[in-house]
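Complex shown without one protein chain; remaining protein chains in place.
Up next, chain A:
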Amino acid sequence: MVSPLSRISALLLLLAASHQLGTALLIQLKAQLAPRLVERAWAQSLAQDGRPVKPWPWADTWPMARLEIPALAESQLVLAGDTGNVLAFGPGHQRASAMPGTRGVAVIGGHRDTHFRFLRHIVPGQRIVVQLASGRAIHYRVVATDIVDASKGGIAIDSGDNLLLLVTCYPFDALSSDGPLRYRVIATPEPRQEAFAPSASAGAGRFML
(Lines give C-alpha, C1' and ligand atoms only; values in the text may rest on other atoms or scores of the structure.)
Protein backbone atom coordinates (compact mmCIF):
# COMPACT_ATOMS: atom_id res chain seq x y z
CA MET A 1 0.00 0.00 0.00
CA VAL A 2 1.39 3.40 -0.95
CA SER A 3 1.19 5.88 1.89
CA PRO A 4 -0.50 9.16 0.92
CA LEU A 5 2.51 10.99 2.37
CA SER A 6 5.00 9.56 -0.08
CA ARG A 7 2.59 10.09 -2.95
CA ILE A 8 2.23 13.75 -2.06
CA SER A 9 5.95 14.25 -1.60
CA ALA A 10 6.67 12.64 -4.96
CA LEU A 11 4.11 14.94 -6.56
CA LEU A 12 5.65 17.96 -4.85
CA LEU A 13 9.08 16.94 -6.05
CA LEU A 14 7.80 16.67 -9.61
CA LEU A 15 6.10 20.05 -9.38
CA ALA A 16 9.19 21.74 -8.01
CA ALA A 17 11.34 20.10 -10.65
CA SER A 18 9.11 21.22 -13.47
CA HIS A 19 9.01 24.75 -12.03
CA GLN A 20 12.78 24.90 -12.01
CA LEU A 21 13.13 23.46 -15.49
CA GLY A 22 10.33 25.68 -16.75
CA THR A 23 12.04 28.79 -15.41
CA ALA A 24 15.24 27.80 -17.16
CA LEU A 25 13.34 27.14 -20.35
CA LEU A 26 11.57 30.49 -20.14
CA ILE A 27 14.85 32.33 -19.67
CA GLN A 28 16.28 30.67 -22.76
CA LEU A 29 13.09 31.18 -24.76
CA LYS A 30 12.99 34.87 -23.95
CA ALA A 31 16.65 35.18 -24.85
CA GLN A 32 16.13 33.40 -28.16
CA LEU A 33 12.86 34.98 -29.24
CA ALA A 34 13.27 38.59 -28.17
CA PRO A 35 16.02 39.35 -30.71
CA ARG A 36 13.54 38.71 -33.53
CA LEU A 37 11.31 41.51 -32.30
CA VAL A 38 14.34 43.65 -31.58
CA GLU A 39 15.58 43.14 -35.15
CA ARG A 40 12.34 44.55 -36.47
CA ALA A 41 12.56 47.58 -34.19
CA TRP A 42 16.16 48.11 -35.27
CA ALA A 43 15.22 48.09 -38.93
CA GLN A 44 12.58 50.75 -38.23
CA SER A 45 15.03 52.74 -36.16
CA LEU A 46 17.55 52.74 -39.00
CA ALA A 47 14.85 53.74 -41.44
CA GLN A 48 13.79 56.61 -39.20
CA ASP A 49 17.20 58.21 -38.96
CA GLY A 50 18.16 56.76 -35.60
CA ARG A 51 14.99 57.50 -33.67
CA PRO A 52 14.62 54.97 -30.82
CA VAL A 53 11.94 52.39 -31.59
CA LYS A 54 10.66 50.07 -28.87
CA PRO A 55 10.54 46.41 -29.88
CA TRP A 56 7.17 45.93 -28.18
CA PRO A 57 4.84 48.58 -26.87
CA TRP A 58 5.47 48.08 -23.14
CA ALA A 59 9.22 47.66 -23.46
CA ASP A 60 11.42 49.91 -21.37
CA THR A 61 14.32 49.64 -23.74
CA TRP A 62 15.16 49.93 -27.40
CA PRO A 63 17.93 48.74 -29.70
CA MET A 64 20.67 51.33 -29.88
CA ALA A 65 23.51 49.65 -31.73
CA ARG A 66 24.54 46.53 -33.57
CA LEU A 67 27.51 44.64 -32.27
CA GLU A 68 29.40 42.49 -34.74
CA ILE A 69 32.39 40.25 -34.35
CA PRO A 70 33.20 39.19 -37.92
CA ALA A 71 35.72 36.53 -36.88
CA LEU A 72 33.10 34.66 -34.85
CA ALA A 73 30.25 35.46 -37.21
CA GLU A 74 28.40 36.97 -34.27
CA SER A 75 25.92 39.78 -34.73
CA GLN A 76 23.73 41.04 -31.92
CA LEU A 77 21.64 44.08 -31.18
CA VAL A 78 22.53 46.09 -28.12
CA LEU A 79 19.65 47.40 -26.03
CA ALA A 80 19.67 50.58 -24.00
CA GLY A 81 20.23 50.00 -20.30
CA ASP A 82 21.78 47.09 -18.44
CA THR A 83 19.24 46.28 -15.77
CA GLY A 84 18.05 42.73 -15.32
CA ASN A 85 14.86 43.19 -17.31
CA VAL A 86 16.83 44.51 -20.27
CA LEU A 87 19.56 41.89 -20.23
CA ALA A 88 16.94 39.15 -20.35
CA PHE A 89 16.25 40.19 -23.95
CA GLY A 90 19.71 41.00 -25.21
CA PRO A 91 23.03 42.59 -24.37
CA GLY A 92 22.59 46.05 -22.85
CA HIS A 93 24.52 49.29 -22.88
CA GLN A 94 25.17 50.80 -19.46
CA ARG A 95 23.42 54.15 -19.66
CA ALA A 96 25.89 55.98 -17.46
CA SER A 97 28.80 54.93 -19.64
CA ALA A 98 29.88 56.66 -22.81
CA MET A 99 28.14 56.12 -26.11
CA PRO A 100 30.36 54.13 -28.44
CA GLY A 101 32.21 56.63 -30.58
CA THR A 102 32.50 59.30 -27.89
CA ARG A 103 35.20 59.92 -25.35
CA GLY A 104 35.11 57.57 -22.42
CA VAL A 105 34.40 53.99 -21.59
CA ALA A 106 31.41 52.37 -23.29
CA VAL A 107 30.16 49.35 -21.38
CA ILE A 108 28.00 46.63 -22.86
CA GLY A 109 26.92 43.80 -20.60
CA GLY A 110 25.28 40.51 -21.49
CA HIS A 111 24.34 37.25 -19.87
CA ARG A 112 27.10 34.67 -19.88
CA ASP A 113 24.69 31.83 -20.52
CA THR A 114 22.74 33.38 -23.36
CA HIS A 115 23.80 36.29 -25.55
CA PHE A 116 27.34 36.78 -24.35
CA ARG A 117 28.21 33.12 -24.16
CA PHE A 118 30.43 33.66 -27.20
CA LEU A 119 32.68 36.06 -25.31
CA ARG A 120 34.80 33.11 -24.17
CA HIS A 121 35.87 32.59 -27.77
CA ILE A 122 37.03 36.15 -28.38
CA VAL A 123 40.79 36.54 -28.55
CA PRO A 124 42.88 39.70 -28.73
CA GLY A 125 43.34 41.03 -32.23
CA GLN A 126 39.81 40.33 -33.39
CA ARG A 127 37.75 43.15 -34.75
CA ILE A 128 34.50 44.44 -33.23
CA VAL A 129 32.21 46.68 -35.23
CA VAL A 130 29.59 48.76 -33.47
CA GLN A 131 27.01 50.27 -35.77
CA LEU A 132 24.96 53.07 -34.26
CA ALA A 133 21.36 53.81 -35.08
CA SER A 134 22.51 56.76 -37.16
CA GLY A 135 24.26 54.31 -39.45
CA ARG A 136 27.74 55.28 -38.38
CA ALA A 137 30.03 52.31 -37.72
CA ILE A 138 32.86 52.35 -35.20
CA HIS A 139 35.62 49.82 -35.51
CA TYR A 140 37.32 48.43 -32.45
CA ARG A 141 40.18 46.01 -32.03
CA VAL A 142 40.22 43.63 -29.06
CA VAL A 143 43.36 44.33 -27.08
CA ALA A 144 42.83 42.07 -24.11
CA THR A 145 40.46 39.99 -22.09
CA ASP A 146 40.64 39.83 -18.34
CA ILE A 147 38.77 38.83 -15.25
CA VAL A 148 37.94 41.26 -12.50
CA ASP A 149 36.24 41.10 -9.16
CA ALA A 150 33.19 43.36 -9.38
CA SER A 151 32.88 43.47 -5.60
CA LYS A 152 36.23 45.25 -5.38
CA GLY A 153 35.21 48.24 -7.44
CA GLY A 154 33.38 49.28 -10.54
CA ILE A 155 34.45 50.67 -13.86
CA ALA A 156 36.27 53.99 -13.71
CA ILE A 157 34.20 56.52 -15.61
CA ASP A 158 36.60 59.42 -15.65
CA SER A 159 39.93 57.93 -16.58
CA GLY A 160 39.95 59.51 -20.02
CA ASP A 161 40.37 56.22 -21.86
CA ASN A 162 38.44 55.53 -25.03
CA LEU A 163 37.39 51.93 -24.62
CA LEU A 164 34.69 49.45 -25.39
CA LEU A 165 34.13 46.95 -22.63
CA LEU A 166 32.08 43.82 -23.17
CA VAL A 167 31.21 42.42 -19.78
CA THR A 168 29.76 39.13 -18.73
CA CYS A 169 29.81 36.95 -15.65
CA TYR A 170 32.60 34.54 -14.96
CA PRO A 171 33.15 31.58 -14.75
CA PHE A 172 31.04 30.82 -17.78
CA ASP A 173 29.52 27.60 -16.47
CA ALA A 174 29.26 28.37 -12.78
CA LEU A 175 26.00 27.52 -11.11
CA SER A 176 25.62 30.51 -8.86
CA SER A 177 24.19 33.55 -10.63
CA ASP A 178 25.47 36.27 -8.32
CA GLY A 179 29.19 35.62 -8.24
CA PRO A 180 31.52 38.61 -8.06
CA LEU A 181 33.71 37.80 -11.04
CA ARG A 182 33.32 39.46 -14.42
CA TYR A 183 34.92 38.54 -17.69
CA ARG A 184 35.83 41.62 -19.72
CA VAL A 185 36.70 42.01 -23.34
CA ILE A 186 38.63 45.24 -23.77
CA ALA A 187 38.70 46.87 -27.17
CA THR A 188 40.17 50.15 -28.32
CA PRO A 189 39.04 52.13 -31.34
CA GLU A 190 40.97 51.46 -34.51
CA PRO A 191 43.57 54.20 -34.88
CA ARG A 192 42.82 54.79 -38.55
CA GLN A 193 39.50 56.34 -37.57
CA GLU A 194 39.97 60.06 -37.45
CA ALA A 195 36.66 61.03 -35.94
CA PHE A 196 37.03 59.81 -32.41
CA ALA A 197 35.88 62.89 -30.67
CA PRO A 198 34.08 63.85 -27.47
CA SER A 199 30.33 64.20 -27.45
CA ALA A 200 30.45 65.77 -30.86
CA SER A 201 32.86 65.73 -33.70
CA ALA A 202 34.80 68.73 -32.41
CA GLY A 203 36.85 68.85 -29.24
CA ALA A 204 39.61 66.39 -28.82
CA GLY A 205 39.79 65.84 -32.52
CA ARG A 206 42.04 67.97 -34.57
CA PHE A 207 41.02 71.25 -35.96
CA MET A 208 42.29 71.21 -39.49
CA LEU A 209 42.37 74.91 -40.08
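Keep in mind that, in the parts below, a contact is a pair of C-beta atoms (placed from the backbone, for glycine too) under 8 Å apart; a residue touches a chain by one contact, two chains touch by 3 or more; residues count from 1.
Quick note on the criterion: contacts and distances are computed from a predicted model.
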item	value
Name of the absent chain as recorded in UniProt (options "Probable inorganic carbon transporter subunit DabA", "Marine proteobacterial sortase target protein", "Putative murein hydrolase (TIGR00659 family)" or "Imidazole glycerol phosphate synthase subunit HisF")	"Marine proteobacterial sortase target protein"
Contact set of chain A toward the excluded chain (per top definition)	2, 6, 9-10, 13-14, 16-21, 23-24, 27-28, 31, 50-52, 64, 80, 82-84, 87-88, 92, 94-99, 101-104, 107, 109-114, 116, 132-134, 136, 143-144, 146-150, 153-163, 167-171, 173-182, 186, 188, 198-209
